[in-house]
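Apart from one protein chain that is not included, each protein chain of the complex appears where it belongs.
And now, chain A:
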Amino acid sequence: RSCILVSIGGKNIMLDCGMHMGYNDDRRFPDFSYITQNGRLTDFLDCVIISHFHLDHCGALPFMSEMVGYDGPIYMTHPTKAICPILLEDFRKITVDKKGETNFFTSQMIKDCMKKVVPLNLHQTVQVDDELEIKAYYAGHVLGAAMVHIKVGSESVVYTGDYNMTPDRHLGAAWIDKCRPDILISESTYATTIRDSKRCRERDFLKKVHESIERGGKVLIPVFALGRAQELCILLETFWERMNLKAPIYFSTGLTEKANHYYKLFITWTNQKIRKTFVQRNMFEFKHIKAFDRSYADNPGPMVVFATPGMLHAGQSLQIFKKWAGNEKNMVIMPGYCVQGTIGHKILNGQRKLEMEGRSTLDVKLQVEYMSFSAHADAKGIMQLIRMAEPRNMLLVHGEAVKMEFLKGKIEQEFSIDCYMPANGETVTVTTNPSVPVDISLNLLKREMALGGPLPDPKKPRTMHGTLIMKENSLKLVSSEQALKELGLNEHQLRFTCRVQLQDPHSDTDTLHRIYTHLKSVLKGYTIQHLPDGTVMVESIVIKVSSSTEDPNTKVLLLSWSYQDEDLGSFLSTLLKKGLPSGLC
């Protein structure tokens, strides 16, 4: 499950609010007391963002908003907002009505919760408050899945939710622009997998179904109601269309019909093909796929049935499976992963005799096929997304630690950026390098421009002199004179003086002259003056010579320069420390 808290630029954001399907006790929901022991969540959270409608990303939402108490905005995309309550309601029915649990959220709570939702559009920048803004990107995976770019000032985070980098039959590929976030939070379900091309999988799937139908067999495809089911429906539907097949296809659950309705509505969220052809015909208005009725399972002749749930552990799919298992002409295709202990897992492992409740056994004669239709990005896809977004730091979530370790190594090696993989409940702190905007006075800029040089280039840093004034939460860069004026300070002159001892047998004046000629030969392009009062001026640097009191041969040079001429002054002092060349007259 996903539930991530991000604190960025003083704002607290909750990314996804998922639940764990495996537990039936308190562990199923995130521990919101982690955020605040007492007091309402609303005071601590600025907003909640839900990436897509899967329960492991949004299942705890009514619990949090209604039972724990949160009144702030909840952001999700339009399709998610539409489909999410259907799933929540279904989930509630199963837990409350079937399992008889109490202390669970009610239908009304779901409705109330949905009232707090603010819908998002793709690529629409939404200002949550003055400083916090969020923007959604397309993520593939399921209808309405989004990645969000969260920005506060100059700091930003991208949260991917679940995403898919390879397009499929009804959804496009995830896409993000080069937003260079400070941190990219990515799922990593398939951190160590590189998948085969989807075409092979599709072809295999279609071929198997086709062959079975031609033999006169029945095909059972256990699916979960939303997501991959639509993908497979489209796949079969178009194939039936193309090949002019007549065998019926049934879809078993009522829940899907409702959701399918939304699939029809949210055409803009689907892939290119569906978007382009919906004018002629909406791909989700299936011609060949009809609603299933329990009695159809006994009809003679070939047919294809999609039935829920996907792991053959209960419900309609199991009933149909029991009916059809005895005939070797029939086939069951498992389109996804099966948890250990389910019948799906058993038959995939080649078990041919199943023990059913009531101590009866079931001979499995039908063919069992496995076909992976997962809509998560594989390792390559994750890398591709990183390349697209160019983040400065990387954070992996939603995956197994061992696998993430591998991917982490790869990311650090390829992109040379820091990669984190926090465990549940762990907090990662990433220091950012925020850029601070500073106002600059026009006069100073103009003066700088007048100094010449090429046109300002935003990619190259350039040094300039100025004074930074920090006053009342604003930063200003002005020339030093102006700063003095503004702050009402007097200007202080800063002069450096330095003594250099020289071994020189000549008289003071001669030494001075020698120094003059020496500097004249070394420093070309500088104004060097031999002043009558016994000093040499290089620009504004004054050099005086006096003999040491003990030894007349040791001359002491006095160098004095102002702070502005620091460079030249220190150069001169090192130069003179080396002594004068002997060849001078």
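Note that a contact is a pair of C-beta atoms (placed from the backbone, for glycine too) under 8 Å apart; a residue touches a chain by one contact, two chains touch by 3 or more; residues count from 1.
In this text, contacts and distances are computed from a predicted model.
Entry comment: the absent subunit's protein name, as recorded by UniProt, is "Integrator complex subunit 4", drawn from "Large ribosomal subunit protein uL14m", "Auxin-responsive protein", "Integrator complex subunit 4" or "BBSome complex member BBS1".
Residue A:Arg195 is the one among A:His20, A:Lys111 or A:Arg195 that touches the chain not shown. Across A:Lys98, A:Lys115 or A:Lys178, the residue that sits in touch with the chain not pictured is A:Lys178. Screening A:His123, A:Lys207 or A:Lys446 against the full complex identifies A:Lys207 as the residue touching the chain left out.
The chain omitted from view is touched by exactly one of A:Lys81, A:His288 or A:Lys403, namely A:Lys403. When you scan A:Lys98, A:Arg242 or A:Lys578 for touch with the missing chain, the hit is A:Arg242.
Although one chain is not displayed, chain A still touches it through residues 166-167, 169, 172-173, 175-178, 192-204, 206-208, 210, 238, 241-244, 271-273, 334, 348-350, 367-370, 379-380, 383-384, 387-388, 403, 406-407, 409-410, 414, 455, 457-459.
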